[in-house]
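A single protein chain has been removed from this complex, and every other one stays in its place.
Chain lettering (A and B) follows the sequence in which the chains are written, and residue indices restart at 1 in each chain.
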Amino acid sequence: MKYFLTSALVRGLVGQIVTTWLSYSLIRSFRMTVEGWTVPEVGLDEPAVVLACIIGLFGFLLSCGVVTDWLKMMAGHKPHLKHGAQGRPGWTRYVNIDVNHKVIGIQYGLNSIFILLIGGLLAILFRLELAMPGLQFLQSGDQYNTLFSAHGIIMIAAIFAGVGAMTNYLGPVLIGASDMAFPRLNAFSYWVGVPSAVILLAGIFLGGWDTGWVGYPTHSTTTKMIGVQMFLLGFYLNGFSSIASGLNMVVTAVYMRAKGMSYFRMPIFVWAAVAASILQATTTQTVGVALTMVVAQRTLGMNFFTPILDPELLAAGVPAGDPILFQHIFWFYSHPAVYVWILPGLGIISELLPVFTRKPLFGYKWIALSSVGIALVGMLVWAHHMLTSSMPPTWKIPFMLSTLLVAVPTGVKFFSWLATIWEGKMRFPTPMLFVLGSISVFLLGGLSGPILGTIGTDMHLHDTYFVVGHFHATVFGGFVFPFFAAIYYWFPKMTGKMYDELLGKIHFWIMVPGFWVMSLLQMRVGVLGMRRRIADYGPDLGIQVEQALITVATLAIGWSVLIMIYNLVSSVRKTELAPENPWESRSPEFLAPSPLPEFNYLAPIEVVGEPYDYGLEGATYAVVPTPAGD
Amino acid sequence: MSKNAKHFSIVGILIPIVTAIVYYTISTFFFELPEAASAEASIIDDLFNGHYILIAFLFAIVVVPLVYSISVFRQEEGDETDAPHIHENTTLEIAWTVLPIFLVIGFGIWGVTNYNAVIASEPDEITIYVQGYKWDWTFYYPDHDYKSDQALVLQEDVPVLLEMQSSDVIHAFWVPGFRVKQDVYPYDTENQALNFASGPDYDPEPYHFKPQVMRFTPVKEGVYRVRCAEICGTSHYSMLANVFVLSPSNYQAWLAGDYLLPPDPNLVNSQPGEGYYLDALNDFTIENGFTPPPPPELAPVEDEG
Partner (left out) sequence: MSAVAHGHDDHHGELHNPMEPTRQEQIVMNRFGLWLFCFSEVFLFAALLAARFYLWRDPDVGALRPDLPQAPALIFTCVLLVSSFFMNRAEVAAANEDRATFNFSMASTFVMGLIFLVGVIVLEWGVGGETHILPTSGAFGAVFFAMTGMHAIHVITGLIFVAIVWRNGNLGNYSREDHWGVEACAIYWHFVDLVWIFFYPAIYLIGLAVHIPIH
C-alpha cells in the first residue's frame, strides 16, 4: 500500500488534480477581476477550464516524474537509464515510471482493458436505453448524447492503448532488440495518455457533451455542454502519445533489428506495426489542428468554421469560416486512425495463423506490402465520410474511387489467409479461435465497406446504423478480437503461466456469435431507416425486435469480456508454470525463457532463415542464446 | 493431387450455392430496403442490388473455403508433423490482386453513372425552400408564397428541387423511402431575409449564399418522414417532419386550402419520448373537433371481418 500511494501513478494523478484545481481557481479569480471579462457566477468558466486542464497535464507529468530525466539533461547532466524494479516489489513497476518496453506494453494493456470496461459500460447503459422505443431511464437527450459521445472517444482511447500494448510489448521482442529506440520517450508516450484519459472521463461529469466523437462544428463550437472542451483536449493530448509512439516504433524497426533480419525477414506483425506507426506519427498532427481550431473558436472567438460573419467584415470582403474545413482536416486523420488500429490487428492474424495451421504464411511479401498499401491508400480516402456534405461532385467522385481501391490490398490479405489455412494441419486453442473469429468478423466489416463507398448507396446509408454495424465489425474484427487472440497467445510469455483453456473457449463462444448478432442487426436496422446517434426511435420503423436482440447481444459481449478478465487474473495467480513454447512457435521469443528476461534475450540473437518455414525440414528462423548450463 | 482436386471441386460447387443463398437472404429479407418512393430510389436500388450480389459472392468465396478448411484440414490426434511447406504462388497472388482491380473499376464506373443519374436535374422542377433548425423543419413554397411548418407536401410524379439551409448547426435531410440524403449547413440566424422559419422572405442573393440543393421525384402517394441524420444536440432524435405525397388533385386542393392535411397529434417535439411516436401514422383521431379527410396512401379503413 505504501508503495502504491507513493507510485508515479498516484503522484501524477494527485499532481494533476491539484494543479488543475489551483490553476482553475486562480485563472477564474483573475478573470473576475479584469474588467470586461464576463465570468459566470455559477457553473464552470469555460476558458479557465481549458487552461487549467492544460496546466494540469504538466502537473501530472512533472509530479509523476516521467520528464525528470529530460529536465536533468537540459540542466547538463547525463542521467543513465534505470532498469528493473530498483529494490521495490516487482508489481510496483507497473504503477511507476519504467523504461522497459515490456513493462510499458503491459501498462498500456492494463490501461486499455480498464478503459475498455468503462467504454463498454457506457455502451451497455445506452443499449439498455435503446432496447425499447421511448425513453426508458435516461432523463434527456443530453444524457444519451453524452453517453454515446463518451463511449466513442473512450473506446478510441482504449484501442490506442491496446495498439500501444501490442507494438510496445511485441515490437522489440519480435525483432530481437532489447528495447525500443527511445525508452524514455516510450514511457512518456504511455504516461501522457493517462492524464488525457482522466480529462476525457472528467468531461462526462463536468457537463458532458453531445457532439459525438467527431465533434463537428458548428455544433461543437456552439453547444452549451462544456464537457466538449474536455473531450477536445483529452483527444488532443492523447495525440502526443500517438505521435511519439509512432516515431519510436519506426526508428526501432529500422535500426534495432537483429543481425540477419532483413526487412523481408521481419515477423509480419512488425510490418503492420510500422505501417500503422507511420500513419500514427503523421496524420495525428492534422486532427490536432482540427481540435485546436475548435477549442480556439470556442474560447477565443476565432472563426474557422462558422459561415456567419459580422456584416461590416462581410461588406469589406473578409471571408467567413466553413464547417466543411473541419471535416476535411478531421477525417484526414480519423480515417487512417482506423487503420492504425486494424493494421496491427491484421498483423496478429497473419502472425498467428502459420503457428496454428503448421504451414508457412502464404505470400509473406504480398501481405507485408499490402499493409503498406492499405496505409498509403488510407491517406487518400478521407472525404468518403463527407459524401452527403456540400462538397462538390468533382471532389466526391475521386474519393469514391480511391475508397473502392482499399478493397484490393484488403482482399490480398483475406486470400492469403485462406491459402495459408488451406491444406494446413489446424489446431484450435483459444488464440486460434479468436484469430478465426477475427477473420469472420473483419469479413463482415470488409463486405459492408464498398456499399458505403459508392455515393448513391451511401446517400441512403450515411449516418445510419448500417455505418455503426460496419465500423464495429471492422474494429472488432481488425482490432478487438486480434488483441484478445494476442493476449491469450502471449499470456504464457508475459506471465510464465497458462490461462484456462475452457474459460477461454467459453469467452470465444459467447463473444463472437454475440458480436455477429449485434453487428448484422445493426446493419439491418440501418438499412430500414434507423439513424445514428439517436436517443429514441419510433415503432414506425418496425425494428423493436432487432433492437431488443442487439441489446441482449451487447450484454452477452460484456459478460464474456468479464470472463476473460477473470480468467487472466486467476491464471496469473497459478503456481504451475507454463511450458516455454506452448504453441511450438518458431518465433525467437518462444525460444527464450518465460517470462522474458529484462532485456528479452541474454545476448543478441541471429536470424538465419525465413520466419514462417513450418513444414520445412531442418529450417531455423533465429538462433537464440540459452542460459549457460542449460 | 486428386485429393486436392476433390477439395477444390467441393468448394467450387459450394461457392455458387452459398452466393445464391446469401444473395436471396439479404436482398429479399435481411437487408431489404424500405419501399422505393422516389425515382431516385429506383436508381439507387439498382446499385444496392449490384452491391448485394457482390457481397454475396465475396462472402461465399471467403467463407466457403474457410469453413471447409476448418472442417477438413485439422490436425489429427497424435499427429505431430507440420503441414506441407507451401509458401507462395506468384500467379495466384497476381490474380487476386489484379482481378479485384477490375471489379473496383467496374463498380467505380457504375457508381459515377449512378450518381450522375441521381443528381441530374429535371425540367419543371418545383422549388421548395427548407429550413432546418433545432429541432424541427420548416418548408416554404416560393411559387405560392406559402410557409408550411408542419409538413412537406409534394405532388406525386412532380420533381422537386429543395434549397436547404440551417439556422444553427449542421442537420441532414433524409427520407428513407426517397433514399437521398443531404447535409444542411447553417447560415445567418439573425438575418430575416435568409431565415424564413420566422418570416416568409427568403433572399439568398445579398451574401452570395448558396443553399444546399437536393433533387428527387416522389412517385408514390403516401406519408413519409424527414429524419435529421446529423447529430445536432438534445432532441436530434426527434427532429422529424412528415412528408405527404399527394395525388395531383389532392395537391391542388391542398394549395387551394380545401384539403386539410391529416394532422399528426403525435408529432410534437416538446415532449421527447412521451407518447411521441405512438403509432403516429395510423392514428389520425383528432381532439380538435373536426374530422380530417382520409390520409393519402393509407388504404381506406376496411371493416374487419
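Quick notes
Everything that follows uses one rule, which is that a contact is a pair of C-beta atoms (placed from the backbone, for glycine too) under 8 Å apart; a residue touches a chain by one contact, two chains touch by 3 or more.
Small disclaimer: the values here were computed from a predicted structure and weren't measured.
From the options A:D322, A:E423, A:D500 or A:E606, the residue with contact to the unseen chain in the full assembly is A:D322. Checked against the hidden chain, the listed residues A:M302, A:V517, A:I563 or A:V623 yield one contact partner: A:M302. The residue from A:V251, A:L503 or A:A548 that touches the chain not shown here is A:V251. Where chain A meets the chain that is not shown, the touching residues are 74, 76, 78-84, 86-87, 177-179, 181-182, 243, 246-248, 250-251, 254-256, 281-286, 288-290, 292-293, 296-297, 300-304, 309-310, 312-314, 316-322, 325, 328-329, 332, 598-599, 601-604.
Here is the rule we use: only the chains that are shown with their structure count from here on.
Between chain A and chain B the centroid-to-centroid distance comes to 31 Å (mean Cα coordinates, whole Å).
Remark: chain B residues 4, 7, 30-34, 43-44, 47-48, 51, 54-55, 58-59, 62-63, 65-66, 69-70, 73-76, 79, 81-89, 92-93, 96-97, 100-101, 103-104, 107-108, 110-112, 114-115, 118-119, 168-170, 172, 174, 176, 179-183, 185-189, 207, 209, 212, 225, 227-238, 272-273, 276-281 touch chain A in the complex. Taken together, the chain A residues at the contact with chain B in this complex read 133-135, 140-142, 144-145, 210-212, 216, 218-219, 222-223, 306-308, 314, 323-324, 357-366, 388-390, 393, 396-397, 400-401, 404-405, 407-408, 411-412, 414-416, 418-419, 421-428, 436, 439-440, 443, 446-448, 450-451, 453-457, 459-460, 462-464, 520, 523-524, 527-529, 531-540, 610, 612-616.
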